[in-house]
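Structure, as structure tokens:
A protein chain is absent from this complex, but the other protein chains hold their places.
Chain lettering (A and B) follows the sequence in which the chains are written, and residue indices restart at 1 in each chain.
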Amino acid sequence: MRPFNTVAAELRKATTLPAVWAGIAVALFGSAAITLINAFSTRAALDAGHPEARAFTSPFETAFAAMPLGTVGAVVIGVVIFSSEYTAHSVEVGGGRQITATLAAIPHRHTVLAAKATVTILLVVILAAITMPVTVGIARLVIGSAGAETVPLDDAVERCLGGAVYWALTGLIALAITVLTRSGIIPLIVLIVSNSLVSVSLLLTNLTPLAHWLPDMAGRRLFGGLHTVEGGLDALPGALVMTGWAILLLTIAAVVLRRRDA
Amino acid sequence: MNLVRIGNVIAAELDKLRTLPAATLTALGTILTGILLAAALAAADQHVEATATTVTLRSVPFVQVGFVLLGILPMAHEYTGRQIRVTLSAIPRRSILLAGKITATALTLVLTAAVTGAASTAAAALTLRSLGAFREMTADDLWHLAGTTCYLTLIGLISHAAAVLVRHLIPALVSVLGLILILSPLLAGLTEHARWLPDRAAAQVYDPHDTMLTAGTGLLVALAWIVLIAATGATRFIRRDP
Partner (left out) sequence: MIQIDGLSKRHGSRTVLSDVSFHALPGRVTGFLGPNGAGKSSTLRILLGLDRPTAGSALIGGRPYPSLRTPLRTVGSMLDGSGAHRSRTARGHLGWVARSNGIPKHRVGYVLEQVGLAGAARTRVGRFSLGMGQRLGLAAALLGEPEALVLDEPVNGLDPEGIRWIRTLLRGHTDAGGTVLLSSHLMSEVAAIADDLVVISGGQVVAAGPVAHVTAGYATLEDAFFGLTGGPGAGEER
């Protein structure tokens, strides 16, 4: 009963945080907007009879190009679920930080972290379950019958699941790093950078193949499709390596959280 | 008399940045990252006719992240506690306060950008020399260096403007990083109109490759964005109760 209550409390805390909703909005509306622009460009190229001007004309690929924004959303959720505990409040509203109240309610710190991890996964998975069908739907609606769907359904479902797993793992890594740093600055920078074209791990793969084992490089094949660099781990072993990173970082976070003073 | 006053405000804002560990760490960390990246990139690029300048230019997309944070902190740290009250009671004229803050931030950004550019170039040159791949630098290289200083300052100012608008650190950081690292490359792959985005326009200053914008017009477009965003934020800051 107690773990359930803790998760319920953390879920309530998270859903009453405006920053969590901002993260969800970034992922959902950002992806939708990008898909819309992308789909109209694809549609225009098809109508003009120049499909070769586009990298792909499939509605699914068009929608999937917006995936990185969902990752940003997942990072924001993972970060603010913990960093909000450490925001200093005005003396007028009682002063102090929320972590004091949280630990007074649930003194067992591992339970708190586990509950926060559960809530992160839950929110990110729900986010994926809404964002992915919405963006694919938008792309289909705009491109219509002009562009043939080249991605078979089972492939599409698999890649959506893979993308959701990548988002959830990224959210967990964001949570773990935030526990360690107590501020959102470092995890936000590290994780947004590592999911961009200027990814440091991508740069490192030029120097050493070991960089393919870094979490973002290991997990990138979960998205499938065209946008991957040669070499590195396949989807399944990559997913396992990334999961390993998430578990490792969360374990370190749990140890640190228990040992240090709140 | 007004000159003295704005001078005091700028000096106070510079004091604030100097005594804020996050700001000094960001500046030093950015310079150090630039040096390490330049050395690593020089080692990786030694066989492709790299010069110290081309290596430094390659490191710009990475070190710009430091300038994003350095541009955001001067505004956002006012709101992590209740410091904004003290600031406003010391300098009640909000327009003067903002003018002083933006000037102090710009000075800090230019200085950090110039040091980062020079230190990265030196690190790249030393690495290339030790690997026996050094090429003499020309006057053109100095222009490129000035261009990177200008670009990094512009990125910092865009971030500062965004922070004036949204005030708090996390939303400012997510929106600027999301724009320059995720949205802008994504849109650039989709539409040629992406050249009008603030970071893409600013990039013309150090890496002119666009078919329409030049270094000069790119700079103007970026400045227009900065003025637009900062003016929107400033209007709200001056009119509303904090």
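Everything below uses one rule, namely that a contact is a pair of C-beta atoms (placed from the backbone, for glycine too) under 8 Å apart; a residue touches a chain by one contact, two chains touch by 3 or more.
Because the structure is predicted, anything quoted here is derived from the model rather than measured.
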{"item": "Residue of B:Q46, B:T80, B:T103 or B:T217 in touch with the missing chain, whole complex considered", "value": "B:T80"}
{"item": "Those residues of chain B which, in the complete complex, touch the missing chain", "value": "1, 4-5, 8-9, 11-13, 15-16, 18-22, 77, 80-93, 241-242"}
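The rule is short, and it goes like this: only the chains that are shown with their structure count from here on.
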{"item": "Distance from chain B to chain A - Cα centre to Cα centre, in angstrom", "value": "27"}
{"item": "Residue ranges of chain B in contact with chain A within the complex", "value": "22, 40, 43-44, 61-62, 65, 69, 80-82, 169-171, 173-174, 177-178, 181-183, 185-187, 189-191"}
{"item": "Contact set on chain A toward chain B in their complex", "value": "19, 22-23, 26, 30, 34, 37-38, 41, 55, 65-66, 68-69, 72, 76, 79-80, 83, 87-88, 90-91, 184-185, 188-189, 192-193, 195-198, 200, 203, 206-207"}
